[in-house]
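Reading through the structure tokens given below for one structure.
One protein chain is absent from this view; the other protein chains keep their places.
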């Protein structure tokens, strides 16, 4: 292996090795293979590239900021509260205008609660009693409002009463109005400002269109005719989610407002627009069950002239809106393009393998083709001779070709 | 190239071309190849298809809505607040029942703060002074409670005092109770309602089982025996997260409640169930460091008879619970199936390539096999002759086969 040999080795590096093919003049398998090839090509071009945009690099890690602002007032006249006007500061909780906001539509008010003793509500099983022994002092009422004092309070003639509790007294009554208090919340509007950013592509956009004039944004309402107006009527949102506002206002519920950004950044930025959809997130079917509706309790605390604290307890029913933003942006990139073409070609190999199976084992002359495809070589013991056995025809037992 | 030639061209389109193989009657490499094939097959079937469910299209973009509701009362008797009963409206912040909620377990109360002047707390280094010059008027105390007025307030005999500040006075004392105020919060319960939706498959579910009767949901508590009961004892949650409730109640902390939905939608919907796990999210090890615990300050504002505002400042210690929902749903789909089979076959090719290396370069008769695998062709200058050199045996320098 002198000078010459190394040169030959180097030169042979640049010889091109290509697989040797056997042409089987079998039209059936040939057509089958073309069909398989065309299917894979159609799948690759049609599905992977056109539909799924496989030539794009995608970013789904969206940065999003949501600002919400409600507008609307409601007038109520009840025996407990008298004539009262409700504005944004009254019915929106929390007031900050984040992506989750709650609009109060119904209310059980228990005013002037003070820390003292009073009978537990008769609706709470653990608060019922027949004698003082049923109310061990210091024990909290299970699912109740206070701590038992040890006395059983009964009406004059009844044998059953309810335990006296140390609590915020009087305790809450368990009845709610038959119709929603703030029924007119249906006409409130919410302005949803959503700005997003795809960090991978350094692309930012807002759902409030820059080209719109100010007066349009002050008067428009979102609908199929105005798909890019960011102002929504609460009643419409609930209706589009498939629910009745008045029913929902009574028991409360949770509505999801999905904002979806599906952006093809190979096109103009103006073609990247939000798509809104609405759905109910709590279980509307189980209407009587514990799992439906939405309510919570909160209190406003006051002090009287002597500095003694008292509070007004609110059990607020209403609709919670969860604004959820998700999105996907795609932009041409060489790497996913190469990967998709590569995996498509690998599929071609799988197609060839499948057609080989047909050719070598399923058709009539498979024995013949097997012989042609596989060239058996056996090195004789006399290595110097260099005359390998070359059998054009194989024995029928060469199943190992798979 | 007339009529006939085009017909031939068209017909040859449907000839099937298949790679020509050389059968090397070498049992060692043959067995090696079968082992490689079987390993890849086992990997493909066992890992990719059975374990990883590679035949499924998956959706991890879960839509989730969490509603939480706490129940429980606690009775305290302290010198500052007197006898007092705490209910949900008192100790849960914020009251809305979102996925993040805070249960107050300890408290430093500073009642009746008014906007006036008073000495800064002696615990704040920047508030200490020896003379009036140490307290430049108008300068805010670093990490303190107010703005210096220019006077240094000293006790009669001491040389060191603290600056007078304009602030909400009196300022907060820096001592907290040695044991948690609301120690009985351990027995509070939280009802976690979680409804999820996989938008890709239009599949919705709740963690509250529809089949359960109402009374079960009112009495059950989550445990290994009741894995689908959505009511949790706070004490248990903290214990399962590996912590002691009483210790945590004193300094505060953050507990994560993970709800994981891992759904195989090829099975019945009833088999798609949540899995709960609990962990502590703040740093419990650095117990004395600034990075442990959880507390914040808030105030309740009042007006006295003259309309002057005053407030009660609370420094609330407690446990914040973060309910985090994640999930994955899978359903049979032809495309990932095809892709996984394709990439498995590509691996087979890699296996064959590896065995080729062994056959052609590592075994004894590799020279012979190299000659058989590679058929050297050289076009003579007399192109019409069409008699290519066909060498059954190659020179040993054909390393370029890789």
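Labels A and B are assigned to the chains in the order they are written; within every chain, residues are numbered from 1.
Keep in mind that, in the parts below, contacts are C-beta pairs under 8 Å (C-beta built on N, C-alpha and C of every residue); 3 or more make two chains touch, one makes a residue touch a chain.
Small disclaimer: the values here were computed from a predicted structure and weren't measured.
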TODO: Give the residue, chosen from B:216, B:301 or B:332, that touches the chain omitted from the document.
DONE: B:301
Task: Residue among A:54, A:72 or A:235 touching the omitted chain - done: A:72
- [ ] Specify the residue from the set B:94, B:170, B:199 or B:336 that touches the hidden chain.
- [x] B:94
Open item on the list: Which parts of chain B face the unshown chain closely enough to count as touching?
Closed with: 1, 5-6, 8-9, 12-15, 17, 19-27, 29-34, 43, 47, 60, 93-94, 100, 102, 115, 138, 140-141, 143-147, 166-168, 254, 256, 258, 279, 281-283, 286, 289-291, 294, 296-299, 301-303, 305, 307, 311, 313, 320, 322, 324, 326, 343, 346-347, 349-350, 352-353, 355-356, 359, 369, 372-379, 383, 386-388, 390, 398, 401
- [ ] By the contact definition given up top, give the residues of chain A that touch the hidden chain.
- [x] 11, 13-25, 30, 61, 63, 65, 67, 69, 71-75, 83-85, 87-90, 94-98, 112, 184, 187, 191, 193, 195, 197, 199, 206, 208, 210, 214, 217-218, 300, 302, 304-305, 335, 338-339, 341-343, 345-346, 349, 365, 368-369, 371-372, 374-376, 392-393, 395-401
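Just so we're on the same page, only the chains that are shown with their structure count from here on.
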TODO: Could you please state the distance in Å, as a whole number, between where the Cα atoms of chain A are centred and where those of chain B are centred?
DONE: 16
